[in-house]
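Complex shown without one protein chain; remaining protein chains in place.
Up next, chain A:
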Amino acid sequence: MDGLTAAESRELDQRLQKRQVKEFMSVFGNLVDNCFTACVDDFTSKALSGRESGCISRCVLKSMSTQTRLGERFGELNAAMTAEMQRR
């Protein structure tokens, strides 16, 4: 594939930015769903209990660490896979 012109590059960047925003919203949504499901199970009250609150905080921290770590592994593995496919 030929390279992209400056205008095409700009268009691509715009699309990618839009995609990144969508991606973030999706990650955020999954985080809420995941941590809520894991941590919240006491419906004797409308307000989050201290236990539930603490759990959610830890869930967020752990989820972010997980994203970071898997992001690194994914990058390495994807690069290796791409290289292997080109070699074949």
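Here is the rule we go by: contacts are C-beta pairs under 8 Å (C-beta built on N, C-alpha and C of every residue); 3 or more make two chains touch, one makes a residue touch a chain; residues count from 1.
The working rule: contacts and distances are computed from a predicted model.
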Quiz item: When you check the chain that is not on display against UniProt, which of "Mitochondrial import inner membrane translocase subunit", "alanine transaminase", "Very-long-chain (3R)-3-hydroxyacyl-CoA dehydratase" or "Calcium and integrin-binding protein 1" does it turn out to be?
Solution: "Mitochondrial import inner membrane translocase subunit"
Practice problem: Over the whole complex, note the residues of chain A touching the chain we left out. | Solution: 1-2, 4-5, 7-8, 11-12, 15-16, 19, 23, 26, 30, 34-35, 38-39, 55-59, 61-63, 65-67, 69-71, 73-74, 77-78, 80-81, 84
